[in-house]
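Step one of this worksheet: look at the structure below.
Entry: chain A
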Amino acid sequence: MTETVYVQLLDLTCGALLLTAVLILWRRDLSVIVRVFALQGAALTALVAVLAAHERSGELWVIAAGVLALRAGLLPYLLRRTLAAAGEPQREARPLVNVAASLLAAAVLTFLAHAVSRPLVTLAPSPAAQAIPIAVTVVLIGFFVLVTRRHAVSQVVGFLLMDNGITALGLLTTTGVGLVVEVGVSLDVLLAVLVLQILAVRIRETFGDTDLDDLRELRD
Partner candidate 1 sequence: MTILLLPLLVPLLGAAGYAVFGWRRATVWLGTASASVMLASSIAIAAGDLPRTASAGLVRVDALSAFMLLVIGAVGLLATAASPAHLRTEIAAGRASTRTAARHSLLVQLFLAAMTLAVTAADLGVLWVAIEATTIVTAFLVGQRRTRAAVEAAWKYVVICSAGIALALMGTIVLNHASVHSGHEAGLDLAGLAAAASGLDPAVTRIAVVLLLLGFGTKAGLAPLHAWLPDAHSQAPAPVSALMSGVLLSVAFYAILRVKVIADVALGTGFTRAVLVVMALASLAIAASLLLGIRDYKRMLAYSSIEHLGLVALGAAIGTPLALAAALLHVAGHGLAKGVLFLGSGRILQATGTSRIDGVRGLLASRPALAGSFGAGVLALIGLPPFSLFASELGIARAGFAAGMGWFTAAAFALVLVIAAALVTRTSRMLLGPPQEPATGSVPMTLVAGLAVCAALGVAIGPLSPLLHDAASLLVVTR
Partner candidate 2 sequence: MTALGLAGAVVQPVLIVAGAPVLVGVMRQVRARLEGRAGPGIRQPWRDLRKLFGKERIAPRGTSEVFRVAPLVLVATTLVITVVAPFVTVASVLNPVADLFVVVALLAVGAVALALAGLDTGTAFGGMGASREVTILALVEPTLLVAILALSARVGSTNLGDVVSSMVREPSRVISPVSLLAAVALVIATVAENGRIPVDNPSTHLELTMVHEAMVLEYAGPDLALVELASAMRLSVFLGLLANLFVPWGIATTATPAALLAGVLALVLKVGVLGAALAAAEVFLAKLRLFRVPELLAGSFLLSLLAVAASYFLA
Partner candidate 3 sequence: MLNLWRMIRRTGRVAEPAPPAPAEQLPAAGALGGSVQIRHVDAGSCNGCEIEIGAAFGPVYDAERYGARLVASPRHADALLVTGVVTRNMAEPLLRTFDAVPAPKVVVAVGDCARNCGAFAGAYGAVGAVRDVVPVDVEIAGCPPRPEAIVDGLRKLTGR
């Protein structure tokens, strides 16, 4: 793989990552969101694969396989199941910030991400590092989804968006944090989503709805 192709592929996959994040913010149909999320998992896998091909690192290929299984397979599957369990209203009814404003916010977050990640880029300039702001943007968009979306599944997706972003960040900083940690992190994320899925079902059972803004029994 030549350097140019590598950079182009890198940019393409990162672009896909960002695009999927924005789409999640854009769309209101939950099943579409879950599908887009699976796509993002695939994009992330592609990113790892590109990096693996460039670095010629077996370890990265393993990670790519893991990412594919987890983020494009298992997690979207869990989300779909949650969605199925959650019952009828499968749309994000009324986000706390409406879609147009959300998209503008995403633009602002992108600028913020670029501004803040400059030191990370300049620390070790490389094609991969140039993409760090995109990963940070995805994290911030994920957090934003978490803050503004009312459906339980959307919130889980938001959390996973953050996580995807962080994973991308980890990969783009071209370093890896050690296998034990990687596995631990992935396991934690998986378990967290499992827990959230079970809790979402319980919310549905006890509250009859999955609008999280109705969860206001505990207050002062």
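Rule of thumb we're sticking to: contacts are C-beta pairs under 8 Å (C-beta built on N, C-alpha and C of every residue); 3 or more make two chains touch, one makes a residue touch a chain; residues count from 1.
In picking the candidates, the idea was that all candidates are chains of the complex that A comes from, given by their letters.
Keep in mind that what you see is a predicted model, and the values were worked out from it rather than measured.
Looking at 1, 2 or 3, the chain of this complex that touches chain A is the one numbered 1.
The touching residues of chain A, counted against candidate 1 in their complex, run 116-117, 119-120, 122-124, 139, 143, 146, 152, 155, 159, 162-163, 165-166, 169-170, 173, 175, 177-178, 180-181, 184-185, 187-188, 191-192, 195-196, 198-200, 202-203, 206-207, 212, 215, 217-218, 220.
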